[in-house]
Every structure is written in C-alpha cells, then in structure tokens.
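Quick one: the structure is below, questions incoming.
Every protein chain of the complex appears in place save one, which is left out.
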Amino acid sequence: MRELSFAQALHEALDIAMEADERVFIMGEDIGVYGGAFGVTGDLVHKFGEDRVMDTPIAELGTAGAAVGAAVAGSRPILEFQFSDFSGLAMEQIVNQAAKMRYMLGGKVNVPVVFRMPCGSGTGAAAQHSQSLEAWFAHVPGLKVIEPSTPADAKGMLLAAIEDPDPVLIFEHKLLYKIKGDVPEGHYLTPIGKAHVAREGRDVTVVAAAIMVHKALEAAEILQAEGIEVEVVDLRSIRPIDTATIIASVKKTTRLACIYEGVKTLGIGAEISALVAESEAFDYLDAPILRLGGAESPIPYSPILEKAAVPQVDGIVEALRNLVKGRI
Amino acid sequence: MRELSFAQALHEALDIAMEADERVFIMGEDIGVYGGAFGVTGDLVHKFGEDRVMDTPIAELGTAGAAVGAAVAGSRPILEFQFSDFSGLAMEQIVNQAAKMRYMLGGKVNVPVVFRMPCGSGTGAAAQHSQSLEAWFAHVPGLKVIEPSTPADAKGMLLAAIEDPDPVLIFEHKLLYKIKGDVPEGHYLTPIGKAHVAREGRDVTVVAAAIMVHKALEAAEILQAEGIEVEVVDLRSIRPIDTATIIASVKKTTRLACIYEGVKTLGIGAEISALVAESEAFDYLDAPILRLGGAESPIPYSPILEKAAVPQVDGIVEALRNLVKGRI
Amino acid sequence: MATLVFIFEIETGLMNSALKKANLGKNQRPFYANTSPAALKEALRKMHLVRMFEEMAEDSYIRGLTHGTMHLSIGQEASAVGITMGLRKTDYITSTHRGHGHCIGKGAEAKYMFAEFFGKEEGYCKGRGGSMHIADPETGNLGANGIVGGGLPLATGAALAIKQQKRDDVAVCFFGDGASNEGAFHESLNLAAVWKLPVVYVCENNGYGMSVSTDRSMSVPNVADRASSYNMPGVIVDGNNIADVAEAMVVATERARRGEGPTLIECKTYRTRGHSRSDRNKYRTKEEIEEWKARDPIPLFEKELLDMGIFKQADIDAVQASVKAEIEDGFNFARSGTDPVPEDVTRDVYAREIA
Partner (left out) sequence: MATLVFIFEIETGLMNSALKKANLGKNQRPFYANTSPAALKEALRKMHLVRMFEEMAEDSYIRGLTHGTMHLSIGQEASAVGITMGLRKTDYITSTHRGHGHCIGKGAEAKYMFAEFFGKEEGYCKGRGGSMHIADPETGNLGANGIVGGGLPLATGAALAIKQQKRDDVAVCFFGDGASNEGAFHESLNLAAVWKLPVVYVCENNGYGMSVSTDRSMSVPNVADRASSYNMPGVIVDGNNIADVAEAMVVATERARRGEGPTLIECKTYRTRGHSRSDRNKYRTKEEIEEWKARDPIPLFEKELLDMGIFKQADIDAVQASVKAEIEDGFNFARSGTDPVPEDVTRDVYAREIA
C-alpha cells in the first residue's frame, strides 16, 4: 500500500467513481481549473471535462437543489460546499427536499446525492468558516452523515457515499486534508454506519470522530505511560450511529468520554451520552459520562482563543485522567 | 385574571411591546390584513399601520437578514416565520449573521431581533410544515431559544424576548395556539433561562417543553391513580437551559425521562440526558435515562402515522410506568 | 413568440406546423390547426377532471374526510393542462402546493390522488405526502412542494441530468408569482441560463401570494419582465386561455429540446377559491373574484371548440359525464383503501434500511 494524504484519498475516490459510472459528476465553486479551495478535485477537470467537473456560480441554494434534482432524475451528483458553513444557505434543499423526498413520495424515488462538507476550526478563518455542524444534519431522518478520520476511510467512505441510494453528507475536517496514511489501491467500500475501535483499552472508552480521533489517540498514548488504558472508538458515521460498538466498549471499560469539536450543547457527544445512558450499558457505568465539546461561542479569529474554543490534547489528557481516577 | 388563548397571549405581548416602544415592529408573510396564518397578529395592522406591521414578499432569507440589519441599526424587529420549517431558507442569516455578529465584532453591537417560529406536528400538514427544529438553534451560541407551554408564559417570554438585547427564537407549537389559560394583565416579563416545576412528584422527573408538558401532565395524572408520582419540569428555555432546576429534581426523584417532539436523535432530550449524566446527579440515578422523542422519519401526512411519529400520552404513561417499576 | 415550430408528437397529437400552416383559416390559430381532435378532447377532459377532482376534494375536506390543508387551483386549469399537454412521459415537471392540476395534466389518475388525500397505502405517496406533496414519478411528476419556490432548483437539476445524460427531454417548473421573489428563483434561472439547460419555467401568476398582491410584493409589473436578467425569453400569456398557453409552451419546449436553453412563461390567471381553507378573502374584493369567474377557462375553451366546429355540445357533455363517473369511482376506490399501520412510520425513509 502507498501513503496518500486525506485530500489525495478523496481525490482518488472521485476519480474511481467517475471512471466507473458515467452518471457521476461533481459540481462546486472553484473545483475546476482552480482545483478546489482545498485541492481535492485537483486536476479532475482536465481528465473528465467541464461537463462532469462543473464550476458553479456562487449560489449554494440553487446548486444544492440542482444536485438533488439531478439525483432524482437519474444522475449521481456530488456537490462540494467550499466550506460547510455555507450550507446554511442550502438547508432548505438539503433538509426539506433531499432528506424528505423519498419518504414524502412513498418510497418511489431515490435521491443519491453526496454533499462534501469541509469543516472545522484551526485555520484562523474565524466564525463563519470554521464550524462543525454535523449535529444539525444527524438530527434529520433521511440523511446519512459520515465523518472519516483517516485517508483510507476517507476514500472507502466517499466511494460508499457515492454508491449509496440515499443522500449522504461527508464532513471533512480541514486540518485532516494533509495528514497521511496507508490507502488501498483501487475500488473498495468502507461501510456507512460502522464504527471502528481505533485503539483498545480497558479503563475508559473515548468516542470521537474525525480530527478528535487523532487527538484522543495522542492523549491515549500519553496516559498509557501513566498506566491508564484508553479505548478509542472512531465513530466514522454520525447517522446512523453504531450503537452496538459503543455499548460493547462501555460495558468493557465502564467509563465513557465523548470528545467532539462541535459546540458542546447538542453536539454529537450529547447523543452518544444519551444513547449509552438509556441503554443496558447504563448499569455498567462507574462514573458520570464525560463530554468535552466546543466552547459555547463562535470560533474566534485570535489563534489563542481559537485553540481555547475546541478540545486540545492537554485538556483531553487531564479530563480522562480525572475521569478514571474518579476526580470528576 | 382573565383567560386568554396562547395565540391571544402572544398578540397581547406584541400589542404591549409596540405601544411601549416605537422601535418595535413586526414583519412577516400575511401578518397584515390576513392577520397571520395562525391569527397571532390579528388586527394589529389596523392599530399600528403597515409601516410597523409589515407584510413581506415571500423571501425568508432576505427578510430574516433585513430583520437582523434593522436590529443592528437600532430598531427592534420581530420576524414571524409562517412555519418554522421555512427557516431552512434563512439559516445563513440567523446562524452566520445574527448569532455571531456581536461576537465577531468584539461585543460592539447588539442584535435585538426576535424570530417567531410556529412549529410542531398534529395539523396534517406533513413533512415540510410540521418539524420541531429547536435543537438546531439551541446548538448555536449567540442565539437564545425559548419554547413556552402556557399562555401566561407565552406572553411573558415574548415580552422578555423583545426586550432582550440578543437574538431570541420563540418556538410556538401550533397545537398550543388554541389552548387557554390565565394570563396577567399588562406588562410583565417571564425570564429567559429559568425552568418551571409544573408538577411536583417524588418518583420520576420528566423534563419536557411546550406541548409535551401538557402530555406529561396528562400522563402524570393517570399515573397518580397508580400511586406513581411524576414531577414535571417545564423547560421553557432551551438555550440557555436551566441545569440547576433539572439536577435538583433528579436528585430528588432519582429517575429522569426526557420527552420531546423533535426527532429523537440529537433532539433536546439528548442534551438533557447528557447534562444530567455528566453532573453530580449521575450518582443519584436509579435507572437508565429514558428518552421519548419523535420518530426517525419525516412527519407523515396520514393521521395514523402522524400520531405514531411523536410521543403520545399512552406511550408516555407506559414508558414512565416501566421506568419507575424498573422494567426498562 | 416569433415563429411557432411544431413537431409531430405521437404522445400528444400536436402536429408539425410546417405541414399545417397552409391550412390556417382565420379562426384557426396554430393551437387548433395543429392539435388533433383527440388531443383537444383529452385536454378538455383533463381540465374537467382537475375541476371536478378539486370540487370533490374540497367537499371531502369540508365534510372532515381528509385532514391537513389543501390549496385549490380552481380557475387555473388552462395553465396546468395547456403546459403539460404537449409533454412526454419522460419529461419532468416539478409542481407546487397548488399542484392537483399539474399532476393530472402530467398523467396521474384521480383515484390514486384521492387515495393519497385519504391517507391510504394506495395513494400516490402511500399516504405519506397528502395534497401538498402529491407526486407521480411514473409519469414524470417529481412532486408538489410544500416549500414555496422549492421546485425551482429541483427542476433545474432535473434539466441538468437530462443534459448530462444526453436525452432530449425537458424539465418544466411550475411556480407562483409569490415564489418569484424567493432567492431560489434567481439562482435557478441564472444557473439554467449559464448552462443552457432544457427547462421551462412556468409562473402561474394568479395575482397573489396568499394575501399579498403582486404590486405589494414585486418591484416590476410582470414576472416575465425578469427574464431579461437571465438572458432568456420571457413570454406573457393569458393563462385562462389554453390555446395561448399551449402555443407558448410549444415554442419553449422545442427551444429546450434543441439545446438552446430555458424560457420563462408567465400565465396570467386567478384562483377563484381562497388560498386555503383559513382564507377569509380580506385582501381582495368580491367584484374582482366575479370578474375572473366570468373568464373561467373551461367554458372559454368549450366555446372556442364549439365556435370552430371542432366539437358539438354532445361531445362536451359526454366528456363531462365520463369525468363525473371517473371522479365517483375514484372517490369510492380511495375511501375503501388501506390504512397504514403505525409500525410503518419509519418505512421508506431510506432506500436501504439503516442500523
């Protein structure tokens, strides 16, 4: 296997899907000759032409709806939001149309559309370009929401999303684009809806996704030296959520921490916590359920504040240590 | 005190606020001579004129943004969404502008805008006119989100919202508009951020808001006959949430049920559950935390299915009984 | 509407104007000259079907047999049928909250529509959609829409798919005057123009968006005035005259099929019923309503058909009688349909069941 960056892995998935299926096309702002704001589409326009790698006017509602309409009419569109924050302009088409169309029509149409959602803070782009809004979409039946953390999963899950008959949003944390990892060649699918135990441990279960998986693994490494064994569950899919894997892990470790970058209140950790608290795993819990989420503020510009606005490794280490040692 | 309907109570709040402060004005679709889709504005256009009770073109993004701009420029706009579902078109202005403007500008502006959000199912209006989307907004720092359950609170909280220097969304469940209750005369404020113990009980705490408070109270009445005493906490405010009141109640009853109409996954009950599970009240819990939320589907049209899509009194009674009797 | 180029259409009976132009008498405008009697009869039948369907639906609603809300298009049938009569099954339409006419025009059957209204499994949406989401993908109707303007981007996308799949179908987007003030209108028409998509935007301008008249909601007198912003033809027609509507539509459709891009057609019409049941008509006068009722598109069409000697009164009576029977049968079929079971509330949310 070769190493690819997360962005390269996504690029490869797009390339493979477009090769394999003429119905697949990509649209978005500056994804053509510019290659995409984060370079994911790169040279694809040269390979597949402007009809299948379409630069769009800046019109998020119209283009999102056009993607939905094209999906219903038998194509397989992939829409890149330049930043997932701009989906605020397109919620109507994503939530009221794409998510509900199949159901409202009694199951008579499919809506195989993929929305690519670059997200997250850490680039100094401030409040309107740094949000982690996956919880909004995971609240909406009819949508699927995925959030890979590794290049291999990015490729396999994007391919799965493109082949899925239902609308899928793939959240791509911007700080992940440059990370590298082994990526299998050719076509493969990483199933939507299955979490992955990224590290085994017996003292505490950390449930995280995307960039927070990496931070959790770093924290686990540090705590290992102190004799604390952290199990890290990489969610990968936010809707559907793989409850079984989470519950099994909590029953083993008896402690749960949910770590996420989105705003703490009603972020994905709220759901993980509630899923466990209502489950058979409740009786196994030896400590309150820890949540570390984003600050109750917009993402600020100042790098000092920006760091303070989302969980960092130091804070995770300390919180997990306290949780395991019963000092919550 | 006289009895007023929920809709009349809201109307009275608008009337009082507009009398008291020239800067207050209302805008929305068909709120003028039509009187509003649910009759809340009624005759206000005749009293205050078309400049202060403004029928708007159908343009949710533009009018929401205009309300925000007017607020920043020193007016006190109230925007009525005809159905809160249409806010999908205006998320950009509500979330990226209204919620963040004060923060992004270093605290140098206020954004005193109120969005009125008729919500909820039960009217046969199906998937695009029946949602309960308060969780989306409660996930967004910079916004306040309230959801009164009684006419008296509707009036007092709407007045509080209008006088609040920050953006407030008031969710008004459509099935509540016709319920009646005592409403004090004149001007008064019901504080934003304070829950209310609507019924005391020692066996289980139910946390609910808006219409679910009424269903919970009905269920409590039924269970009372079986010797089960249900405490019902009326949330009233979803952001900020009155954590202290909830925790105090759970410490007393040792059991928690969260009942809400929004989709279960990542609905407001997820946050309530997680708040308690991470708190000092965790150690008091004698049972898993129950969540009863909306089905994982859009709201269907068929009345049979529509009922099945949200918690009903029967189901609440049964679930609470099982929770208290340890049969979860 | 410079030149009308009609292409022979097996499905619709519209004939090539080049062949027919020679035959135009002074009473024979292109619509009548180029449309077969069978197709004219079918158009009339559909107009009656829409009307009687809605009258029966209204009645059921008043009697409490259906719940929810309902938007009637009574008075607007010429636009719905005139626009759809020349379309193929593989062409798409997106419709509106006021969509019964579009649905029937595109080929739906009344009985499954009634079944939908009664929330039955036999309904077009298996009881999940109701009036506001009535749809029939089988006949190319991608659905009514509860969101004003919601269909504008969808139709644009369907046209994009047609173009990418190199089909010569078209997508037709119905929307109202009120919807034309939504951002979705602007974005969609611009996209379609820039990409030269095979789409026809049909504004049914009935003078009001709910209670707000166009002069209070729009900064220009006509929706079609805005076509110039998108460098596309903007055509205004008498929406109560089916011939006017259909002729403009032929031009627009052929332009789209030839790959020359979108057209905006504005049908000036009127809804004689209130917006929905809660409407107390406080925003318009009785006189205005009566004036428009006098221009009812159905008698208007019938009179032209009789005047031109295309049909006799007996033909028309027969059409009406058959529609009446169809409505009654459909109503009965629907009433005895199957109720959904509560356990199925989450069925059909996803194509593949999720965990």
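All chains are identified by letter, namely A, B and C, in their written order; residue positions are counted from 1 within each chain.
Criterion: contacts are C-beta pairs under 8 Å (C-beta built on N, C-alpha and C of every residue); 3 or more make two chains touch, one makes a residue touch a chain.
These figures come from a predicted structure and were not determined experimentally.
Within the entire complex, contacts from the absent chain reach the displayed chains A, B, C. Listed residues C:79, C:95 or C:181: the one in touch with the omitted chain is C:181. Taking the complete complex into account, C:225 is the one of C:42, C:109, C:225 or C:315 that touches the chain left out. Looking at B:28, B:88, B:141 or B:156, the residue that reaches the missing chain in the full complex is B:141.
When the whole complex is considered, the residue among B:109, B:179, B:248 or B:304 that touches the unshown chain is B:109.
Among the residues B:57, B:118 or B:303, only B:57 touches the chain that is left out of the figure.
Residues touching the missing chain, restricted to chain B, are 23, 25, 51-52, 54, 56-57, 59, 61-75, 77, 92-93, 96-97, 101-110, 141-142, 144, 164-166, 193, 239-244 (touch as defined at the top). Considering the complete assembly, chain C touches the hidden chain via residues 181-187, 189-190, 193-194, 216-220, 225-226, 228-232.
The omitted chain makes contact with chain A at the following residues, 29-30, 32-35, 37, 55-62, 85-86, 88-89, 123-129, 295-298, 300-305, 307-309.
Throughout what follows, only the chains that are shown with their structure count from here on.
Farthest from chain B, judged by the mean position of CA atoms in each chain, is C.
One finds 29 Å separating the Cα centroids of chain A and chain B. Look at where the CA atoms of chain A average out and do the same for chain C: the two points lie 41 Å apart. If you average the Cα atoms of chain B and of chain C, the two centres end up 38 Å apart. In chain C, the positions touching at least two other chains are 125, 127-129, 133, 145-147, 150, 183-184, 346, 349.
Each of the following residues of chain B touches two or more other chains: 61, 85-86, 88-89, 126-128, 295-298, 300.
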